[in-house]
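A single protein chain has been removed from this complex, and every other one stays in its place.
So, chain A:
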């Protein structure tokens, strides 16, 4: 959608971190911790992605679907809104909202092909019913802005629009959907934070830049960041915010390495009735 972000429902719907990090009482009763909650949300982005590849929709649809799912769980419990049904339904709804309609039939067919597991046995009517529930829970706010749109412009302005940099930042943006950033920050700041992170990353090998950044977030020390920094200075008002977002991204990558399948399974098992 073309209208500007600042007037959009997306902008008005931005949350504080504390609002997002609330585990619904119903889920809490089942022993779901904040960690579990985050883990499940992160993990559910995977089936959405896989399914999107099967039904051939753009990354943008995936991003919108994940955003719907994350918005949903700021209001509703996972006990009542089973993530295994919510994930494909969000993709179905997002495909309509992003004008890349996918038939419900195809989604159901692909799910069955992907999973032999009975837990994923959903029929068309389940998807359609869940769609209505999600629409209501989202209060029919369907417009989502994504960092992808501002990315090329920023990269060009910063003189970093070579292929490898573009790919790297694009990948970073994809990864931000494993977090709740899109619910909390304006999309263009997320884009800037990804550029910031990428420019640092390209200079150093992975562990080194982790160490360095944790010690000192002052970008002056990193020569390759110069160009982007000039750009960021112009936006000095947002600079701290961008740095903070970049820190969140880095934190995520670090903690991500520690996540095991076992932990994910434990979290999901708690959801069982």
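Everything below uses one rule, namely that a contact is a pair of C-beta atoms (placed from the backbone, for glycine too) under 8 Å apart; a residue touches a chain by one contact, two chains touch by 3 or more; residues count from 1.
By our rule, contacts and distances are computed from a predicted model.
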item	value
Omitted chain (choose from "5-cytosine rRNA methyltransferase NSUN4", "Eukaryotic translation initiation factor 3 subunit F", "Glycosyltransferase 28" or "Protein kinase domain-containing protein") - UniProt protein name	"Protein kinase domain-containing protein"
Residue among A:56, A:96, A:112 or A:256 that touches the chain left out of view	A:96
Selected from A:40, A:55, A:111 or A:127 as touching the chain missing from the view	A:127
Candidate in contact with the missing chain, chosen from A:63, A:78, A:104 or A:160	A:104
Hidden-chain contact residue, picked from the options A:80, A:136 or A:240	A:136
Interface residues of chain A (partner: the chain not displayed)	1-3, 7-9, 92-93, 96-97, 101, 103-104, 127-129, 131-133, 135-136, 139-143
